[in-house]
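To start, the structure under review is shown below, and the notes come after it.
Shown here: the complex without one of its protein chains, the others still in place.
Coming up: subunit A.
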Amino acid sequence: MWYLCVFYHRLLDFRKPEFESLAPLFGAFGDNRSFHDSVLQWRLPKDHHPNSPFHFVHLPSEEIARKLANRSILVKGIYELWGEGNDYEELEEAVKSYPDERKLPYLGSESTFKITVDSFGKVLSLQQQNERIEGLSFIPFKGRVNLKNPDHNFWLMETDAHETNNGLPPVVQRRIFFGREVGGADRKLIPLYQLKTRNYLGPTSMDAEMAFLMANQAQAAPGKLVYDPFVGTGSILVSAAHFGAMTMGADIDIRVVLDGRGPDCNVWSNFKQYGLPMPVGLLRADNNLPPWRPGLKEVFDAIICDPPYGVRAGGRKSGGRKLLKGIIGPYTVPDDKRADHIPSTAAYTLVECVHDLLDLAARMLVMNGRLVFFYPVLREDGSAENHFPEHPCFKLVATSEQMLSSRYSRVLLTMVKTSLYTEELALAAKIKHLEFKENHLKWLEDGTLHSSVFSTSDAESGFVLKLTNIKSPLLHELSSQSLLEYDILNPICLVISARTVLELFLGAPVTIRVVLSSAKFTNATIVSVSVAEEASIHQEDMAKVPSRQDWRKKKKN
């Protein structure tokens, strides 16, 4: 059946994705568990712009519609539409011709009711509202009026094209709707959970409304385990716990996960404050080197996070290179200081952070599990096309933009895991991890918000391959691939993208020793990889090429 779905006129990009994420939780697609293939049917009222708060949506039953609306954050109401029209004559005709068997059960003398007049795009005075209600006397209401707690809520909604909409085309046209309310969002949650009453806050705590939206995108529900690798003050997990999910969080910052501000002001107390179950696990760990045991996979139903992109809080990872004043070695911690030593951390760039997050999610999410995270976008190019991160295990199902300033916004990405995490992907991720590690300085320079997000120049970076012990069919296969460069004189020296290398060698039946040396990066390094064994770095093989920073310094002098 078609229902009228009216949204709050805010966070426009988030409204339909929220609804569509929740739909399968309440059985809108039956028992079909491969949710990402199912789509809801929507249509717009006549002449309305897609940004209009008024939509029609097709749902299998009123019960599903009610549950969906009650769980949502941005649905003002879902209504069984009794009639609509461009003016009151048309409306009256429509309501009169709506079948009696749909109307009469709600008009009986034993029930109570209330009529609310609402308007969009104009303001109606109290007197005008009363006139509108009196105009509905053609409907045979038999029950008593109860304004506080009625059995049935009826809504008369009038929309009008506003003449001034900051120069933009109007989002609605004049239209009048009359319907019976089926359900609406519980907006009381937002003041209840608002950050200004939260005990323990950090600079990047997620505001309550957005945290609930993220939990809804992730389909948080009882019996599910939700993980946040950048837990901070726990603001996202609080919302997932509110919807009954088990929660788990990690953070690299000890102040965040341990002491907080005082003895009863920490992540735990934020859950206690709302009477929510505590997270099943909190730990201090580095997303760059997660401590999960080998073989552990597919444990989380959802991963929700706001990764540190360096806009408000910069990301950190292990492996700082702050020189230690030790006797043993520059980076060796003396034995007597090990217990209390606070390791230095290194900056964690956006690209590496996103790479680690996708790899972690691909491995640790169950099939059909969801990864929901914010991704920063610079708006300076106006209509520049956005390149969102991709991963072979994931399908991107929703992108919702929240503008933060005229230049910068963030997009909430919702991805569904649609294929299994394979050995090949694990090895590819490991090699990428090493590449990041070796070229840390380069990434620090180029891996900033702008350069690495918006110039997806990944394809240009290649590797010079020196192959030994190759069987000829493989070489043939190699040379038939789309290589970036091919040295005729020395056919076993090829420039090739990292991904192609993996695709080729992982499928190969022979054990080969591959020497990769990064061609693009100035501080070139050599990695030795063989298919049978794990990747490892040989420091002594490191080519003595000056890093980019050294080179710049020289040039200045």
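Keep this in mind: a residue touches a chain if its C-beta (ideal position, glycine included) is under 8 Å from a C-beta of that chain, and two chains touch if they have at least 3 such contacts; residues count from 1.
Keep this in mind: contacts and distances are computed from a predicted model.
Q: Of the options "UDP-N-acetylglucosamine transferase subunit ALG14", "SUMO-activating enzyme subunit", "Multifunctional methyltransferase subunit TRM112-like protein" or "Pyruvate dehydrogenase E1 component subunit alpha", which is the UniProt protein name for the chain that has been left out of view?
A: The missing chain's protein name, per its UniProt entry, is "Multifunctional methyltransferase subunit TRM112-like protein".
Q: Identify the residue among A:25, A:44, A:107 or A:285 that touches the chain left out of the display.
A: A:285
Q: Out of A:145, A:296, A:403 or A:420, which residue would touch the omitted chain in the full complex?
A: A:296
Q: I need the residue numbers on subunit A that touch the omitted chain, in ascending order.
A: So the residues of subunit A touching the missing chain come out as 222-225, 246, 248, 252, 254, 257-259, 266, 268, 277-278, 280-286, 289-294, 296, 298-299, 301, 318-322, 324, 329, 331-333, 338-339, 341, 343-344.
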